[in-house]
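One protein chain omitted, others in place.
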Amino acid sequence: MGNAPKVALIGAGRMGQVHGRNAAGSPRFDLVSVVDAHAETAAALAAELGCAVAGQDEVLADPTIAAVLVATSTSTHLDVVLAALAAGKAVFCEKPLDLDLGRLRAHAAELSAPPAPLYVAFNKRFDPNFRALKPRIAAGEIGALESLTLISHDPAPPPPAFIPTSGGLFRDFSIHDFDMARWLLDEQPAELFAWASCLVDPAIAAAGDVDTARIVLRCASGKLCVISNTRRSGYGYDQRAEAYGSKGAILLGDERISTLETWTEAGALAAPIHPGFQARYAASYRAELDHFADVLAGTAPPLTAYAESVGASALAEAAARSIATGAPVRLAEA
Amino acid sequence: MGNAPKVALIGAGRMGQVHGRNAAGSPRFDLVSVVDAHAETAAALAAELGCAVAGQDEVLADPTIAAVLVATSTSTHLDVVLAALAAGKAVFCEKPLDLDLGRLRAHAAELSAPPAPLYVAFNKRFDPNFRALKPRIAAGEIGALESLTLISHDPAPPPPAFIPTSGGLFRDFSIHDFDMARWLLDEQPAELFAWASCLVDPAIAAAGDVDTARIVLRCASGKLCVISNTRRSGYGYDQRAEAYGSKGAILLGDERISTLETWTEAGALAAPIHPGFQARYAASYRAELDHFADVLAGTAPPLTAYAESVGASALAEAAARSIATGAPVRLAEA
Amino acid sequence: MGNAPKVALIGAGRMGQVHGRNAAGSPRFDLVSVVDAHAETAAALAAELGCAVAGQDEVLADPTIAAVLVATSTSTHLDVVLAALAAGKAVFCEKPLDLDLGRLRAHAAELSAPPAPLYVAFNKRFDPNFRALKPRIAAGEIGALESLTLISHDPAPPPPAFIPTSGGLFRDFSIHDFDMARWLLDEQPAELFAWASCLVDPAIAAAGDVDTARIVLRCASGKLCVISNTRRSGYGYDQRAEAYGSKGAILLGDERISTLETWTEAGALAAPIHPGFQARYAASYRAELDHFADVLAGTAPPLTAYAESVGASALAEAAARSIATGAPVRLAEA
Partner (left out) sequence: MGNAPKVALIGAGRMGQVHGRNAAGSPRFDLVSVVDAHAETAAALAAELGCAVAGQDEVLADPTIAAVLVATSTSTHLDVVLAALAAGKAVFCEKPLDLDLGRLRAHAAELSAPPAPLYVAFNKRFDPNFRALKPRIAAGEIGALESLTLISHDPAPPPPAFIPTSGGLFRDFSIHDFDMARWLLDEQPAELFAWASCLVDPAIAAAGDVDTARIVLRCASGKLCVISNTRRSGYGYDQRAEAYGSKGAILLGDERISTLETWTEAGALAAPIHPGFQARYAASYRAELDHFADVLAGTAPPLTAYAESVGASALAEAAARSIATGAPVRLAEA
């Protein structure tokens, strides 16, 4: 691995551990240090991955480090990214780039033409199933795409304490579906309407948020898209898509934890779907890191960066506005 | 069959043939005559079913005839039904009772407390799959119901000439889903929002109608429901439902024309779903007629009558209004 | 139904009731009488079906009766059939024609060129799934057929008292699979090997029979076929087939009682398969009777008659011999 670029991980929490382990296990990266505001968190992960603990300034000042993986708490993403880009580091940033669309747009210049490559981690685009779906729609396998259904149901709600810092259901959770919708529709939605309820946990309502939503998007061409979200499914981590075209449909189903089926008088019980995102999207996290290696190698531009972040965030903002006003929201031209 | 009640069929078109054949094949009815404005149509069906041709007045005046099956063109349903009820005949009426909600309500008194039993044929309630779904939701098998998805996609659009007389997508087609939504949600929706496009056939747009729609319903309790409709699926007659609750979900899938799967290097090809409503809902048409036999025997009240017709039609009106205004529509208390 | 041929049902037990109800419900038959050795059994079914009770001699002597449906106990099938044919009646005989291959062959002349049409009810050939499978194999959809798997698993064993009169697992139960194998392989098997155990109920062993078997057939061309039988599956009435060819495979799966799936943390529970043959093969019983109507009308020869009975019985005999000798059995040229 002598030739692999040196990288540092900034943020050693849940997603930092995912990306850190993948980087350490990949021959295409030389993970040299872990940064985290909590010294113990940094030390534990650094020990596991066989690398050093470092400070953020130290990392950004180190000319041998080519890139940083940013997985800090969401509210700090943008500051860390801007500092890293300014220091000339290529950046892999856990989504979203920022919860505040206005702030993002205020940095449009630095972020849309950054001094070093910027990849924003919309990992679902790297899931083998979604990745297979996109070209098949584009190739006209089902004729012209007419409507799209995206289903993202979490197995269980987050702890209530997370809600106030989350940005709300649309910025925190639906953001993946907004990116998927833009990508698969291949057209920026022109209008959005959303209805949402709090049915899962009253603490979520008390924090001013919702947990169950249906969002409808309409494109100028007439294409329609429905997004179905809930914070608690009761049956696992449900991630499906349905693309309806003029000549047929393609449905993307859930992966199951095994291919076993138990047949009894009660019926045929197929194995459960994955219980959470870690298992469901393990391959996508590895694949997006591999994509980032391509970006570092100069063989691919980042698939998702500033424009995609703004595009998805604009839909999240619109959803929040639709809920607040009870009316459909017209989206500005991108 | 000596004791079976004598019934007459009024309307020998597509649905009249379905109900007429089922009545002739059931030991619980003695189908004695067929009425149709077109003498040849009436004669052909009467010959096939081994019964007489008659006029409507003759049938209504015949004291030995206990009931009529009304399957005339939609615009005449209400007049025929009112005349038949006035003549003391029990009535089985193909849905909808009328396309005009105002007209329906104007006859609320006669229709909600009719002098003879009135059954309005929302046949999907008698489909074995939907019929199995309802009690399982009601029994709490998935906890509290939180959201519902109803999918009704036609295989191919009707001839353009049908559109102007159809009442439009919502009154003609979505009406079944509106009834299903009310039945399965077990709560009258409080608000409705709809977006629709014309993507299938420009002739439909030229006739002032739409062919592809997504409709969202919201109940006072917060329950959400999405209805997905298209006039042309490209893959058959798609009739599905998804009920999401606090403890899991129940999904109602499509029946297939056989259980064969062909395995090749391209994948595993399961048999097609039914190509149209006749095959898909054959069992439901028989079952609803059997229900009507129970109604005639006095052992069951009609499962769907005036109130259900008004409830479903009110949602269809609201959908049309939502499209016209681009805004959600609040539904009056039932 | 004035022109439908008059038929009589001989035998009003379990299968007699199935065929009697289907005949009474079909416009292509005029079921006029029911015969059964037990007067009460005959009377009950005759009352239900609205026809007369009669004696067998009376029926065979009645020149207005065109055909008889024979569903007596198996040991009497052949005598009744021979008498009916001698009386010039067309015969629909529940399978098997006789349990004793030698006896069957002794009547080869009368049975293979009978004075009136003889149909032996191998109903699985009329099941919509198996009926769809056959022409697809024949059309070369999977290239040349190379091997075949047939699975017939009963939900629960019969009462032990039935076993001694049954003819044993192979003549009573596997006989359907032997007929299927001959039909689908489109080649008379040249050799057979069987192993069987008694694992379900020791009373079956005490009666000298087995309840769990695997039978292998080999054709002169090298085609192989495995038959899997058990008297008790624990999960319903399992009826599947797998056809493997040079270019792929076709699998025939089980029908389920509904299309509902329940999704919980335990997995996705599909509805049970049918609990027994009556529900599973209801359509095939109607279809074979319809075929018999065609036979009576002279528009089709009987699909299965003496030759097919002898062919299937020869395999049953060979299976019994293989179990007895512990060795493969070579089949005589047909």
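Chains here go by letter, A, B and C, matching the order in which they are written, and residues are numbered from 1 within each.
By our rule, contacts are C-beta pairs under 8 Å (C-beta built on N, C-alpha and C of every residue); 3 or more make two chains touch, one makes a residue touch a chain.
Fair warning: this is a prediction, and the values are worked out from it, not measured in the lab.
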Touch with the missing chain holds, among B:F29, B:F92, B:Y235 or B:F292, for B:Y235
Of the candidates A:E58, A:E110 or A:E141, the residue in contact with the absent chain is A:E141
Checked against the full complex, the residue among C:T72, C:T230 or C:S284 that touches the missing chain is C:T230
Checked against the full complex, the residue among A:L60, A:L104 or A:L133 that touches the missing chain is A:L133
Interface with the undisplayed chain - residues on chain B | 233-236, 256, 263-273, 275
On chain A, residues whose C-beta touches the chain left out of the figure = 1, 25, 27, 50, 128-129, 132-133, 136, 141-142, 247-255, 258-265, 271
Chain C residues touching the omitted chain (full complex) | 142-144, 146-147, 149, 153, 191, 193, 195-200, 212-214, 216, 218, 222-224, 226, 228, 230, 232-235, 244-249, 326-328
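Definition applied: only the chains that are shown with their structure count from here on.
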Quick one: compare the interface residues of chain A with those of chain B and tell me same or different, with half as the dividing line.
-> same
Starting from the mean Cα coordinates of chain A and chain C, work out the distance between those two points in Å.
-> 58
Centre distance in Å when chain A and chain B are each reduced to the mean of their C-alpha atoms | 42
In chain B, the residues touching two or more other chains are 142, 247-249
